[in-house]
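Removed from the display is one protein chain of the complex; every other protein chain stays in position.
A and B label the chains in the order they appear, each numbered from 1.
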Amino acid sequence: MGNLNFRPLWRYQDAIIEGIITTLWLTLIATLAGLIIGTICAVVLRRGPKPIRYLIYTYIEVIRNTPPLIQIFIVFFVFPGFGVRLDPFPAASIALSLYFGAYASEIIRSGLDSIPRSQVEAGHCLGLSSLQVFVHVVLGPALRNIYPSITSQIVLVLLGTSIASQISTEELFHTAGFIDSRTFRSFEVYALIALIYVLLVTAFRLLFALIGRVAFRWPTRR
Amino acid sequence: MALVEIRNVQKSFGSLKVLHDVSLSIEEGEIVTIIGRSGSGKSTLLRCINALEEIDGGEILIEGQKVYGKMPNLKELRQRVGIVFQSFNLFPHLKVERNITLAPVLTGRVSKKDARDLALSCLAKVGLQEKIDSYPEQLSGGQQQRVAIARCLAMSPHLMLFDEVTSALDPELVGEVLKVMEDMARQGMTMILVTHEMGFARNVATKIVFMHQGRVWEEGPPAELFENPKTPELQAFIGSTRQV
Partner (left out) sequence: MRQFSMIDFVALTTALQYTVLLVILALAFGTPLALLMALLRTSRAAIPRWATAFVLQLVQGIPLLALLMFFYFGLPVFLGVQIPPLVAVTVAFTIYTAVFLGEIWRGGIEAVKQTQWEAAASLGISRWQQFRYVIAPQAMKIALPATVGFLVQLIKGTSLAAVVGFVELTRAGQLVSAATFQPLLVYSVVAAVYFAICFPLTLWSRNLEARLNGSR
């Protein structure tokens, strides 16, 4: 039976903190890029030309039906195939952005669909332009409707950054492996890393709850 | 020149023809009530007037200008034609004030500074000044519909369209909305209503249009139409809607 000894881990505090920072950066980049990709896809899927729509359907279904680990390998190895050496962090960022983008596009699409046509009609009948209707009538309620789904998905991306460790991106999970190989205190290392992830996830959820309360102040349907 | 000219309008939804050769003329200041059974085409006709539906034949003119879906100044036209919907269609995420002032501010009709005063004066006309900072969800159905009317009034329209605006209201809330509409009529607003409220049609309208199977079946002043219906269809309709 083993004894718990966390002390050897404290030497690696800095490495752990750097790992957390890298994890957060990856999450941020994947979230922002993914939202942009997702929005473009959602809009094109609603009113784009047929061949491009099929292309996007393919992209979304491929992402959703293959393991993210394989996706990150392919992104990592696709560039050397064209003679460009890609560093782990950019490769991981691209792969995670594409991953989140596919899921985000579905969420955003359902958000746009959730606004009744009658609202849009009312906006147009007041003499507003299509852009004005989108910004002032559709956007707010649509964002509120997708908020729970999109924030859950962002938390999944946060957890998914751990996969980047497999192409040697130095995020938190990779750091865990590194410390384990130096201290051999596997139990303590992975227990600690698990705890850190739980704390990060909880912090994200609280932050999202707070933002939600501030941003969406109007009463919901009784 | 009439404010609204409807000439030989046809409209189909797929293979179903909903409007057959409808012609109608509405002068400024008239209160026109369109009545008829469900499916007679009345709501469709109303929605064609401000191009919410596209007509397949004939033409509609408002103040001499042809109205159709792809017309270049559709936005400007809609700023002169107000429409109130059966389901109110207030914007749930905006307070009453913003619901009313959104379009006037965005279309440059009023400055942000004067917006609140505009909202207050419009709300005064419908008797709801105290609700200016409420959200739509916090209001009763009748109040929401009155705010919807105030929202239209804020744009100073030349013409107001009402699409069965009391049909979704609980009976005890209908009266407050009808009263607001009566006030508007008395102040000279040109109004076209699709409604089942026969009392309003009899007492306030200047012209009744009875539609049946997508055509204008009978047309005339309320006294004439209700006392001496010429066609059996109108007689049957009046009989079936006779209120005790």
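Simple rule for what comes next: a contact is a pair of C-beta atoms (placed from the backbone, for glycine too) under 8 Å apart; a residue touches a chain by one contact, two chains touch by 3 or more.
What you are looking at is a predicted structure, and each value in this text was computed from that prediction instead of being measured.
Undergrad: With touch as defined up top, name the shown chains that contact the chain not shown.
TA: Even though it is not drawn, that chain still touches A.
Undergrad: Based on the whole complex, identify which of A:17, A:36, A:74 or A:135 touches the chain you can't see.
TA: Candidates A:17, A:36, A:74 or A:135; residue touching the omitted chain: A:74.
Undergrad: Which candidate, A:36, A:52 or A:198, sits in contact with the chain we can't see?
TA: Final answer for the missing-chain contact: A:198.
Undergrad: Touching the hidden chain in the full complex, which residues of subunit A are there? Just list them.
TA: 1-2, 4, 61-62, 64-71, 73-74, 77-78, 81, 159-160, 162-163, 165-166, 173, 176-177, 180, 184-187, 189-191, 193-194, 197-198, 201-202
We adopt the following convention: only the chains that are shown with their structure count from here on.
Undergrad: So, what's the distance in Å between the C-alpha centres of subunit B and subunit A?
TA: 47
Undergrad: Taking the complex as given, what residues does subunit B use to touch subunit A?
TA: Its residues touching subunit A are 50, 52, 75-76, 78-79, 81-83, 85, 87, 89-95, 102-103, 106-107, 135, 137-138, 151-152, 155.
Undergrad: What residues of subunit A sit close enough to touch subunit B in their complex?
TA: Listed in rising order, the residues of subunit A that touch subunit B are 118-119, 121-129, 132, 136-137, 140-141, 144, 216, 218-222.
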